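Step one of this worksheet: look at the structure below.
Note that one protein chain of the assembly has been removed; the remaining protein chains are unaltered in position.
After this line comes chain A, so read on.
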Amino acid sequence: MTGKDDVATLEEELPLVELPLDAWHRAKGARMVGFAGYHMPIQYEGIMAEHAWTREHAGLFDVSHMGQLGFSGEGVDEALEVLLPSDIKGLKPFRQRYSMLLDEEGGILDDLMVSRLGDGAFDGAEIYMVVNGATKYDDIGWMIEHLPDEVVMNHMDEQALLALQGPEAGDAMAALVPGTAELLFMQSGLFTWRGVPLWISRSGYTGEDGFEISVPADSVQLLADALCALPQVKPVGLGARDSLRLEAGLPLYGHDLDSRVSTIGADLGFAIQKRRREEGGFIGHARVLKELADGPGTKRVGLTIEGRLPAREGAQIYSGANLVGEVTSGGFAPTVGAPIAMGWVSLPHAALGTALEIEVRGKRIGATVAPMPFVPHRYRRAKS
């Protein structure tokens, strides 16, 4: 047998780096693969079981490969508003936003989370950013190039990052750090656990309630052990992280997003608040304006698939004889119980309910443009 498109084949020549929890993963029975330049656990007991566990209980993900950046200095908000299309000046302390880095043509260089710090977290830095692991060094280079000298960027590679995700994540997190019970979706705070400072945000990338926890690398194993000692928590690998985020309709950089595509086409316009759309002043604004007025040429859409055969990344999408797009993520969705996909199609074929076909190994299978998420989000928001 030969793997056609295993996650491991995405890796290149460079030797893989070990993350702080490397030995811990192996001791837990993880199968390790190369991802974003690191040895990462793709699964422990199995993707389906880990996926289901996260939807029902709480899964612990090691996302220490992601880049954690701190920003401080005179004019940091103004400087970041040049780099990011999102409202930074209006971002209150302990609040987090989804945003992205755009190039001069409005193409997406990376997607990220940005928050305003407080309580002296991370040596008093003002803004905290989490960027994708595979792109972090390019991001850092891009930002160094575009930030004024007064703004200091610190790559906090001494910090590990864990994500605790699932309907029981709230109970589990509160068992160790009671104060986290107060946090709502996209809020964060500085907490102390056994003398260890933890920057915890109520967010994640599975569509479930949960947390992302920045912890000093030398304490991450202690924390991972304490979390996994709770009855609600099991470690979950990259494989289930991918199927969970796909069901949640969340794009994965390098697959569903890249520098060829735009914010509006990606259906991520919510990341650009009204003031920023109108005033501009960020790199890539011209394309955003144009696509808001004229519509993007292609659009990111969800696709439901007829039958059981999964359509995977790279599969071409047709309307009759015409090639109209390409699948950028796809696979069997464990919670849905059927194959689903995300892809880019030309605008005339992007409306919900449009019937299309996807070619898989020379066969056409039926697909329909479907609303995302495929599995409803269950974030903990303020009760209205």
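Here, a residue touches a chain if its C-beta (ideal position, glycine included) is under 8 Å from a C-beta of that chain, and two chains touch if they have at least 3 such contacts; residues count from 1.
Criterion: contacts and distances are computed from a predicted model.
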| item | value |
| --- | --- |
| Name per UniProt, for the chain absent here [options: "Glycine cleavage system H protein", "Carbon-monoxide dehydrogenase medium subunit", "YtkA-like domain-containing protein" or "Putative outer membrane starch-binding protein"] | "Glycine cleavage system H protein" |
| Residue, one of A:A175, A:L292 or A:L309, that touches the chain absent here | A:L309 |
| Contact partner of the left-out chain, one of A:P20, A:G70, A:G210 or A:G239 | A:G239 |
| Among A:M48, A:V82, A:I140 or A:L289, the residue in touch with the chain that has been omitted | A:M48 |
| Residue of A:K274, A:R361 or A:K383 in touch with the missing chain, whole complex considered | A:R361 |
| In chain A, positions touching the absent partner | 1-7, 42-43, 46-49, 51, 239, 242-243, 308-310, 312, 331-332, 334, 339, 361 |
